[in-house]
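Note that this complex is displayed minus one protein chain, with the remaining chains in position.
So, chain A:
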Amino acid sequence: MASSTDQTKSSSARSYQLPLTKVKSIIKLDENTRMISQDSVYILTLATEEFIRMLTRDAHNSMKQCASKRLDRLHIFSSINTNPIYEFLDGSFD
């Protein structure tokens, strides 16, 4: 039975790029947050990765509009101010 290879395959189906332990410790920084299941940490991590992708795309568009050759903070700022989805980031930084 090729169970060992199957197991490797199935565990790699859970692919993520951000470390789960780090994400979990960030979540736990908030005193008021209750216990969170490991599956939830995983899902949250995936959502964060999706966020990175989306923000990259938006910031890249801003960059192209400015005809810049390098992605700068300003381009990210511009995306935050343009798209209402990033409202939660408003006022969090200088």
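Basically, a residue touches a chain if its C-beta (ideal position, glycine included) is under 8 Å from a C-beta of that chain, and two chains touch if they have at least 3 such contacts; residues count from 1.
In the analysis below, contacts and distances are computed from a predicted model.
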{"item": "UniProt protein name of the chain not shown, from \"Auxin-responsive protein\", \"Protein Dr1\", \"DNA-directed RNA polymerase subunit\" or \"IBH1-like N-terminal domain-containing protein\"", "value": "\"Protein Dr1\""}
{"item": "Chain A residues that touch the omitted chain in the full complex", "value": "3, 10, 13-14, 17-19, 22-23, 25-37, 39-40, 42-44, 46-57, 59-60, 63, 69-73, 75-76, 84-85, 88-89, 92-93"}
